[in-house]
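Pasting a structure here, questions to come.
Let's look at subunit A:
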Amino acid sequence: MPDLGKYAFHVLASYGATGLVILVVIIWSYLKHERARKTLLSIEEKVNEK
Partner candidate 1 sequence: MSFWEYANPVKFLNLSGALLPYFSIFAAITIIAGISWGFFFTPDDYKQGATVKILYVHVPSAFVAINAWFMMLVASIIWLVRRHHVSALAAKAAAPIGIAMTIIGLLTGALWGQPMWGTWWEWDPKLTSFLILFLFYLGYIILWAAVEDPDTAADLTSILCIVGSVFAVLSRYATNFWNQGLHQDASLSIDKEEHVADVFYYPLIVVMAGFVLLFVALVLLNTRSEIMKRRAGAIMARSRM
Partner candidate 2 sequence: MIALIIRDLRISVRAGGGFGLSLAFFFIIVIFFPFAIGPDLDLLSKVAPGTLWVGALLACLLSLERIFALDFEDGTLDLLATSSLPLESVVISKALVHWLTTGLPLVLLTPFFGILLGLQNSNIIFLIISLIFGTPALSIIGTFGAALTAGMKRGGLLLSILVLPLYIPTLIFGAEAARRGIQGFETQNSILLLLGVSLLSWAILPFAAASVLRINLR
């Protein structure tokens, strides 16, 4: 761990904020993708049964 001196808060907060936002976007995109995939699968199944 490098010594960040008096700027430790700013540097770590920057990395933290970046990580957090990116994580939120990744999770959000992933959940949306899963939801879309499941809806599509269930609809395709229903149509095939008919």
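Definition applied: contacts are C-beta pairs under 8 Å (C-beta built on N, C-alpha and C of every residue); 3 or more make two chains touch, one makes a residue touch a chain; residues count from 1.
A quick word on the picks: all candidates are chains of the complex that A comes from, given by their letters.
Source: prediction; values computed, not measured.
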Identity of the candidate that touches subunit A (this complex; choices 1 or 2): 1
Residue ranges of subunit A in contact with candidate 1 within the complex: 1-8, 10-11, 13-15, 17-18, 21-22, 24-26, 28-30, 32-33, 35-37, 39-40, 43-44, 46-47, 50
